[in-house]
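Removed: one protein chain of the complex. Kept in place: all other protein chains.
For subunit A:
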Amino acid sequence: MPSRPKSFSRRWRLAPILRFAYLAFFLLFVLVPIYWMFNTSIKPSDDYLAIPPVWFPDAPTLVHYEAALFAYRGLEGLINSLIISLSATVLSALLGTLMAYSLARYNTGGQHLSFWVLSQRFLPPVGIVLPLFLIYRNLGIHDTRFGLILAYTMFTLPVSVWMMFAYFRQMPKSMEEAALVDGWTRWQAFWRVAVPLAAPGIVAAAVFAFIACWTEFFFALVLTSRNAFTLPTVFRAFIGFQGAQYGEAAALAIVSLGPSIVLGVLAQKHLVRGLTLGAVRG
């Protein structure tokens, strides 16, 4: 075997060092803000202005968590967020699966209908939120959980539909066809055959819908105020106080991180499909 050119093999040998150095830098970049937030949340307020900064608080405290959850109504926000996100997730997964099945198996509305749904994903929310605010006020559903559930279902639908659309398309039809031949109704073929087979896809779509609702801010900011406010909107209370409430803000952030990160990491197998609306299988 002929020996390789020198320059080539040297470059190949250098690569691993650069590779791991870069990954180490990247890991640090991702972890430092999260660590600092956690650190701030358990640090006594006296430590905030210390120089050098306190990286490991000597006397960790939970007072900020207590204040964030109760004095700043973080707990109410948490409960609202849970109810609203879960309801919207179920509705979005249900409506999305129904529509996606029709699109995938019956080619309903041709390409136009599926792209019309897709285009909703890319509309700037600000264009919808302003008139929706006026409509909600007229209907009397402004600042209600119901109103935000509807809005979130609509806002997560394009992703649910397209993820399930891609899932049904790569699923063999033969089972459903066999069921139809046996005299089952189309509804039975869908509900008793296709849906159980597509369950993993539906769960994945639901996870991404939940994360989208859980982390959403703009709709909640405009469509709710004192009653149906969600967890992300509680952070408004901490703006502009020049550090006085940093512990509370950090504590609330840590509380809110849990659910979406756990779900997201568990569903990472489906992440590429989720981020590209099913266009890339990953």
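Basically, contacts are C-beta pairs under 8 Å (C-beta built on N, C-alpha and C of every residue); 3 or more make two chains touch, one makes a residue touch a chain; residues count from 1.
Just so we're on the same page, contacts and distances are computed from a predicted model.
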Chain excluded from display, named as in UniProt, from "Nitrite/sulfite reductase", "Sugar ABC transporter permease", "Imelysin" or "Glycolate oxidase": "Sugar ABC transporter permease"
For subunit A, residues touching the missing partner are 4-5, 7-8, 11-12, 15, 19-20, 22-23, 26-27, 29-34, 36-37, 40, 48-49, 51-53, 55, 95-96, 98-99, 101-103, 105-106, 108-109, 111, 113-115, 117-120, 122-128, 130-135, 150-151, 153-154, 157, 161, 165-166, 169, 175, 178-179, 182-188, 190, 192-193, 196-197, 211, 214-218, 221-222, 231-232, 235, 238-240, 242-243, 246, 249-250, 253, 256-257, 260-261, 263-265, 268, 271-272, 275-282
